[in-house]
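Mind having a look at this structure? Questions to follow.
In this view, the complex is presented without one of its protein chains, the others remaining in place.
For chain A:
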Amino acid sequence: MSGDVMCDEKGFCVQREGERCVIDATGVYYRQLNEHIRAALEHGVTDIEVVQVRGQRYIATAVEGDVRFAVRGVPGQDLGAFMRGPTIHVHGNAQDGVGNTMDGGRIVIHGMAGDVLGYAMRDGRILVRGDVGYRVGIHMKAYMDRVPVIVVGGKAGDFLGEYMAGGAIILLGMHSGMADAPITGRNLGTGMHGGVIYLRGRVPEYQLGPGLSMEPVDEADLAFLRGHIADFAAEFAGKFGAGAGGSGTEGQAAPADAGALAVAILSEPFVKIRPFSHRPYGNMYVGTN
């Protein structure tokens, strides 16, 4: 890419073309990489493509505002932690801690993601095409009009939505590399005291956390699901169900068109899991001094 070279006072330089820039992460330690990114943002760049990413941590961590990242390769831990506003597309798989304590924005992962995705996330969207690891969406919370949503196209490991206090997790279980695994692992929603988990299909009852049950979705749930599934389908149309090792949408080729994909996703019944109380431990104690 041609264009201006800009440098900050510490000597970090990036090439830019108007509001876009490309940063090559080959052999760059994460601290320097993130300095480059911050320098670019401070120079008014709004679209950053980071290429050759090989596990560098904290990309877009604590970044604020209406900026866009395209990450090519595998970003390291805590991608987009504490971030508020940016949109990140990961063209590859992501490691653990995606969107840790995220405060807003959008992360789209075109592959799989690791453990503790969306931990304590307060707002924003995370869309994952494939599978996610363990402890996803733990302690997600909502406040006023801020409702975080995670949509996962594949399957999830144990402890999905544990301690969940708000927001929504939508688990489709479709684009998965784990054909024989149940859609989610054990201890689903344990200690949940807010929010909702939607599953496409069912899981055996024993996988649910204590006191929880699966309920059918109602019209309001379906309206909510339709919106988020349309969003999901728009991101992954033509690339869903045909990924490496993917079991696919019932073994068929992926619909190339977002509308058709959304219809295919919604063709199976969903169930929801809700907390049985906002105060799960309210009656557990007797006071002394």
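One rule holds in what follows: a contact is a pair of C-beta atoms (placed from the backbone, for glycine too) under 8 Å apart; a residue touches a chain by one contact, two chains touch by 3 or more; residues count from 1.
By our rule, contacts and distances are computed from a predicted model.
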Absent chain [UniProt protein name; select from "glutamate synthase (NADPH)", "Electron transfer flavoprotein subunit beta", "ABC transporter permease subunit" or "Putative hemin import ATP-binding protein HrtA"]: "glutamate synthase (NADPH)"
Identified contact with the non-displayed chain, of A:155, A:193, A:228 or A:272: A:193
Of A:97, A:111 or A:130, the one touching the omitted chain in the full complex: A:97
Sole residue of A:92, A:182, A:201 or A:280 that reaches the chain not shown, by the stated touch rule: A:280
Absent-chain contact - pick from A:36, A:139, A:155 or A:228: A:139
Contact set of chain A toward the excluded chain (per top definition): 31, 34, 38, 57-58, 61-62, 64, 77-78, 81-84, 96-97, 100-101, 103, 116, 119-120, 122, 135, 138-139, 141-143, 146, 159, 162-163, 165-166, 191, 193-194, 278-289
